[in-house]
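Below is one structure; the comments refer to it alone.
With one protein chain withheld, the remaining protein chains of the complex are depicted in position.
In order of appearance the chains are A, B, C and D, and numbering begins at 1 in each one.
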Amino acid sequence: MITGHFKTDYSADEGIWSNWPKRWGLVAALIGLAIFPFMASNYALLLAGQIGIFIVAVTGLNVLIGYTGLMSLGHGAFFAVGAYTTVAIHHEWPLTFPLITLVISTVVAAAFGVLFGLPSLRVKGLYLAVATLSANFIILFLIEQDWLAEWTGGVRGTETPNAVFFGIELVSQQAKYFFIMPVMVLMLLFAQNLFRTRFGRALIAIRDKDYSAEILGIALFSYKLKSFAISAAYCGAAGSLWAYFFPAILPEDFGLNMSITLVVCLVAGGMGRTLGPIFGTILILLVPEMLKVVAAAITGGDATSQTWVSPTRDILFGLMIIGFLIFEPMGLVNIWDRFWRFMSRWPFAK
Amino acid sequence: MGQFIQYMINGVISGSVLALIALGIVAVFKATKVVNFAHGHLILFGAYFYFTFSVVLSEAAFMPDWIRSWDPAWLQAYAGDAAMFSPKAAIASWVSDLPRILLGLIGALAANAVLALIIERLVMRPLLGQSAFAMILSTVGLIWVLEGSAGLIWTAEAEQVPALGPNFPIRFELFDQNLFLFSGSLVNLVVALLLFASLMLVLRYTRSGVAIRATAEDQSTAYAMGINVPRVFSTAWLVASTTGAVAGAILASRNGLSPAIGLFGLSVLAVVLMGGLDSFAGVLIASMLVGILSSMAQWKLGGGVAEIVPYVAVLVVILIRPHGFMGQEEIERI
Amino acid sequence: MLSVTQASLAFGGIKALDDVSFTAASGEITAIIGPNGAGKTSLFNIISGFYKPQQGRILFDEQDITHLRADKRAELGIARTFQNIALFRGMSVLENIKLGGHTRLSTGFWSAGFFYGEARREEARLRAEIERDVIDFLELDHIRKAPVAALPYGLQKRVELGRALAMQPKVLLLDEPVAGMNREETEDMARFILDIQARWGTTILLVEHDMGMVMDISNQVVVLNFGRQIALGTPDQVQANPAVIEAYLGTSATTEATATEEPA
Amino acid sequence: MALNRRTLLKTGAALTAASMAPSIVRAESPHWRVAASLPMTGPFATAGQLVAPAFSEFEQQVNDNGGIGGRPIRIEVEDSGYIPRNALANFQRAQAGGDLHFYYGDSTGFMELVGPTLTGDNAVMMGSTSFASALSDPANRPYQFMAGPTYEDQFEILLRDIADKGGKTVAFVYSDTEFGRDPIEHGRRVAEELGIEVVLEEVTRAEGADIENHVTKLAQANPEYTILQGYVTGVWPQLIGGARAFGLTTQFMGTFWGMEKIIADRVTEQAGPFLDGYQGVMPYRYFYDQEDAPFYRELGEFKRSVNPGFSGYVTAWELEGRLCLELWKLCMERVIEADKEVTPDNLMAELGAIRNWDSGGFFGEPVNVVNNKIGQGRVYRYDAESRLYNPVSDWIQV
Partner (left out) sequence: MLSIENIEVAYHHAIQVLKGLTLSVEPGEVVALLGANGAGKTTVLKAASGLLPLENGSIDAGQILFNDSPINRVAPHELARAGLIHVREGRRIFAEMTVEDNLIAASYALTGRKEKPDYDAVYAFFPKLKERAHQTAGLLSGGEQQMLAIGRALIGQPRLILLDEPSLGLAPRMVDEIFDNIARVNQEQGASILLVEQNASAAFRIAHRGFILENGKVVLEGPVEQLRENPDIQTFYLGVGEQDDKKSFRNIKHYKRRKRWLN
């Protein structure tokens, strides 16, 4: 039973790890993350790596959609900017220290975020979504152009460098995992902190009632732009990790498909919550893979059966999303909350 | 100059198809406040249904022969030995195709209507009262469902379907330039614009039109005044699915039948927002504009640029007019 | 403290405000009354910065703020509440009120993200200050952690007042603070307003329909009708003004009771 | 297949294995394992769905004949949706499932994506649907090969054919994919060398392209020859149809994936004989050309035996996948015969050593594997009346 956490001062009341299940849960999760790669296959690491990267990006999207209430269907573009910046830096200076590249990619993506954010002062909701979606197409179009091909590889895509830390090249997926996960954890903590201070609160205020935020002294335009910049920066960092993680990148990786997947992850997990992106990403990225494994086990990998297996998988995945929206519109986090509410009251109430 | 007009014509023709697709998105949005991201896939189904009825079913064993190819004596006499691609031959072959074209159209309209009703009932209705965001995302989920289902039913083969109208090149001279267009495209243009216009007239001048407009303005009030709002929702989905079926048939006969039709519908979303989500007239203007601009871009800048024209255009328009050409601004009372 | 000089505002030909001038003296309560559509909220909007008047000026502490953005005005010390409650519905009462302290904090993005040093100290300081000056003062302690969306209307109004108070404003604009409240809640609210005035000497501007309260608590009354200022003076002067009776109470000027119940 | 307790158990086991199986505890499999990604959904789904059954048949055929070196083979096929990242996941999942002896990739994108990871323990011999030039590179892509000439080679064959016939102008029409763009730059260079002017380069969508505008542009440029690249089932027939209806006389040409008979036949059947005269390059014989092709005859018999409804024709696309598998099988047999260990390196060494191989039907002449490709092809022309692609050139070596 986890009832009754009494605090003696206000700063304790403000803490995020305010009770022992949260603290120990975190420790357990971190230990789990640390030992996972020693027990997992390359394939599991591939998925874990992708999930880690996506969590960073979805957290970024959460800043924008979940906390600031600005819609975007174009975050694949920031992903692309981060990834291609990393490639370009290594193209020009092959030996750049990966963290520096990561930071530069993040900053470049943030700059693009500011650019993308400009319409947000005038445009809201769906119109903003389509404006960002358009920007996504335009960015990819630019990446595919021949005059940038030296850095981007054009339509054909380009091979990506491996990160080299003090002479150790991260080649194996296990090694890459240990690059991705700390970055992910730090960026999650950063976001979590952001939303319990002045800055984050201002963003939430804009989401809930923008004019009301304005009369409290929150400069709407500047904060909206900052929100775009932060969310783009997260995606840029994810893009940079992506470039280090995958041996090659293609422009079409970062198209509408990715942008929509990011949003779907966020919604499935729960918007405006730190845990939302984590839950959502794990669910949305793992379900199709699990469906594949299940299908393979049922059909034994038989080629002919693939003609109906893969469409069926698509249908199931789509139905899952719709089912979520109908039955759990607040996302997985809501289930999680209910679970904890139940636990903290048990056995006194249901 | 002549070239310019040539590409104008091409642009208007593709613009009319865009308008027909956009029509469905606007109709659903106006009535239900749902932006249907899956409209392209509704069109895809329309196209596949058209194919199923006009090609697969018409060749089925139990169908009378005249459906597959209607070949009365007078038609043979008319066709004579007209050269391939000549107007005469094209008309003759169209007439002999007519039974299966009609079968295809009727079948596609009916089947797509049923599909839309199922979607409306099973997916959209339970989401009533949920946020607009949830509804939109459920249409995104629908994309997967529809795409998968199409793959399951039709095994994704690229097929040819008969054009709605006789197809022969029309040539004429303007400003010392040879211009041309396909008669089939002209038929498509007329069909698209007729559908568009008749829908506008119905909305404007009939009692049902009043009910739909009332629902569009204020769902719950309309509901409380005795208008069967769920039926209006269904009607809107019916309008979207039937116009979508026609659009699908047109797209399939113009550019070939393939799953890409679904994604094409997504790019129309940009056009719709450019015109203003809730304005038929604005969307018509935007469709024509995008059609013409894409065509011009194709001419001067090549295919790659033409692809992103709708997106650049919508970005520019939205920045200047945040609710599109003729969209209603939501007034926020402070 | 705050003066509006010859302000005019029009929306597409319709004049919302036409040549309005008055000065709200420091530490006093100025009420703005008038029938619906008279331009009261528009007046608040040009003072708080949502609209820019086409003509006229707004001075705050001798400073011309006519062209200042709303958020800059907030930094100067102008706070307001809204006619239709504009709380942040996704947050708790405490978070809403903390947002009132926004302009007085300085935590930057980085220290916020890492939550070290200044950010940590500042948050604790703000919390203590809010507890003392707002939560205790407005008797909100029992609902501190409650989500605002679930609170009854009267309490929401009070939380909104609390949020404005957390800005430690020099000028407080209250847009219909007791609209839709019953007598009991109205009395509570009136008491808080007077206490605020007494405790911090805040200059208060008030748009309100409840004549009883307006006439009782305000030092000065501005009467608007169709955007024009038809009277300015003490409550007693205004109440006796025939133009006011004509415009606002109707020709018959039935009873004060009807006027008192003029709804939102 | 019915869901019963056994499949459920298998599913559970597979889930555990796929997620957790550490690479060290891989059991020695009783099979030679082959896995493949095919585009069963997405833009090129038609191709994937036509090719997939061939993999099952190959498995059955080989195992009926006693497997390879006495060990049966097992082929697992996965859908990629033509998304390289999905294919990469498929590949790594297949690797996690135990020793993998051959992999068939579904796109140029995948081959590029996976290429750099094929080192050390992760290396697997790999064929694919792609004829991208970058894959013909033993130095950087030591484990990847292609069952024919590169797109660049195919383009070159066509351009040389044009030059031979005295052609002066050509248009390149290609899809906006890495597959469509692959040979274009090389094509420009070769055209220049040969003194052929490229009067138009037109980029289109891979499917559902705006035919009218493309035809209009083609009409303006009015080239003698038009080479289409980067299409599979769609766009190219409509483009040719539109151009013919317009009265354009340009000679259309295509490369391997745009040379499938069943597509051409279907178009002819449903829309008329406008593809008549379309020609293009093809590395193999068509299946109906069974003269001196014992392998084709054998395959036909096998197909008839397992499937009485067999039409008698095997698509060129299926032949391509089949050829990749045959080449792998050949290398396996040679490695086993030489009593060497079955490793990707040994397999690729055997592949690189293939000289004067009589393919038994795929190719008209014995072929060599050089730079992990087979540089041979031939120009065919479609005849709408007989519905056949007929050769119009000799086998050309590149």
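Keep this in mind: a contact is a pair of C-beta atoms (placed from the backbone, for glycine too) under 8 Å apart; a residue touches a chain by one contact, two chains touch by 3 or more.
Just so it is clear, the structure is predicted and the values come from calculations on it, not from any experiment.
K.L.:
In the intact complex, which of the presented chains make contact with the chain not displayed?
P.N.:
Across all of the complex, the chain we cannot see touches B, C.
K.L.:
Among C:68, C:140 or C:217, choose the residue that contacts the chain missing from this document, as touch is defined above.
P.N.:
C:217
K.L.:
For the chain left out of this view, which of B:76, B:178, B:198 or B:220 touches it?
P.N.:
Counting the whole complex, the residue in contact with the absent chain is B:220.
K.L.:
Please identify, in ascending order, the residues of chain B that touch the omitted chain?
P.N.:
Counting only chain B, the missing chain is touched by 128-130, 207, 210-211, 213-214, 217-230.
K.L.:
Quickly run down the residues of chain C that touch the omitted chain.
P.N.:
Missing-chain contacts on chain C: residues 35-37, 149-150, 152-154, 156, 179-185, 187-188, 190-191, 194, 212-213, 216-217, 249-251, 254, 257-264.
Here, only the chains that are shown with their structure count from here on.
K.L.:
Using the touch definition from the top, how many steps at minimum link chain C to chain D?
P.N.:
Minimum number of steps from chain C to chain D: 2.
K.L.:
Using C-alpha centroids, which chain lies at the maximum separation from chain C?
P.N.:
Comparing chain centres, D lies farthest from chain C.
K.L.:
Whose Cα centre is nearest the centre of all Cα atoms in view?
P.N.:
The chain sitting closest to the overall C-alpha centre is A.
K.L.:
Residues of chain C that contact two or more other chains, please.
P.N.:
If we look for residues of chain C contacting two or more partner chains, we find 50, 82, 86.
K.L.:
Out of chain D, which residues touch more than one other chain, so two or more?
P.N.:
Residues 40-41, 49, 176.
K.L.:
Taking the complex as given, what residues does chain B use to touch chain D?
P.N.:
The touching residues are 3, 6-7, 10, 13-14, 55, 84-85, 93, 147-148, 151, 155-162, 167-169, 180-182, 185, 251, 254-261, 263-264, 294-295, 298-299, 302-304, 306-307.
K.L.:
Over in the complex, which chain A residues touch chain C? Could you list them?
P.N.:
Touching chain C: residues 9-11, 13-14, 190-191, 193-194, 196-202, 204-205, 207-209, 211-220, 226, 230, 272 of chain A.
K.L.:
Residues of chain D touching chain A in their complex?
P.N.:
1, 3, 7, 10-11, 13-15, 18-23, 35-36, 38, 40-41, 49, 52-56, 74-79, 81, 83-85, 88-90, 92-93, 95-96, 108-109, 112-117, 119, 122, 134, 176-178, 181-182
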